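What follows is a short report on a single structure.
Complex shown without one protein chain; remaining protein chains in place.
Let's look at chain A:
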Amino acid sequence: MSLEIRDITKSFGGFRALDGVRLTIETDALFGIIGPNGAGKSTLFSVISGFVPADSGEIRLNGDPIDGLSPPQRARAGMVRTFQVPREFSHLTVRENLMASAPDQTGESLLGLFFRPGQVRKEEAKIAETVERTIAFLKLGKVADVPSGKLSGGQKKLLELGRALMVEPKLILLDEPFAGVNPVLIGEIMERIEELNARGIGFVIIEHDLEALTRLVPRLAVMDRGKVLAEGAPAAVLEDPVVREAYLGGVS
């Protein structure tokens, strides 16, 4: 079970955001991606999750090419992403945000609503149960009925993780889950990620916070100027002279 990224290139105008990226990521692992600003990390996420089409190259999930799938289709295939700047339905409560993120509900269609009310009620009850479990898991119980626009940065990150969990994913792409989050919540988010990983859900994590990331992931890749410079265990990768030069600016 793996996510294979094969020779992906993507240019915006004259700028080569991704330049032949190759990576193979086990879908049940914790995998980190680091690199300076503009290295192409978020672009790579956008290509993987289907928001931006690649110019060339191929992406396979468990052996099947997924290049033709839209973002929601990729989400249903088990792969979801979060965003660097958290996005939420800001006027809906935390609970409603999670409810709205559950896919394929009979109550989505007016016909279903009127002609299969029994099934709609059963599904709603099941989704509500999943939502309550997710809220408890993420410890968002206190803010469950608060409009999500009023949450703190860290709580929004947790809510994003929760919305991702509603589609019962196998692989979650997290774009800077610790950025702008207070240290206590960082620990909290890391614990949740580790617990989910223990249940078999994989994570690919883009992060600037090197220290947090190296504690979390057994493997990571370093990107710079649209290329993968190195890949491997954090300690080994960070010792790599090419990486030190590019990412740490040669400072020892």
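By our rule, a contact is a pair of C-beta atoms (placed from the backbone, for glycine too) under 8 Å apart; a residue touches a chain by one contact, two chains touch by 3 or more; residues count from 1.
Definition applied: contacts and distances are computed from a predicted model.
Novice: Please identify the absent chain by the protein name in its UniProt record; candidates are "Branched-chain amino acid transport system permease protein", "Monovalent cation/H+ antiporter subunit D family protein", "Potassium-transporting ATPase KdpC subunit" or "Nitrile hydratase accessory protein".
Specialist: Missing chain, per its UniProt entry: "Branched-chain amino acid transport system permease protein".
Novice: Where the complex has a chain not shown, which of A:48, A:69, A:120 or A:138 is the residue touching it?
Specialist: The one listed residue touching the chain not shown is A:120.
Novice: May I ask which residue of A:11, A:109 or A:182 touches the chain that does not appear here?
Specialist: A:109
Novice: For a quick check of understanding: of A:75, A:94, A:138 or A:230, which residue touches the chain that isn't displayed?
Specialist: A:75
Novice: Going by the touch rule given at the top, which residues of chain A touch the chain that is not shown?
Specialist: Contacting residues on chain A, toward the hidden partner: 51, 71-72, 75-76, 87-92, 96-97, 99-101, 103-110, 113, 120, 123-124, 163, 167.
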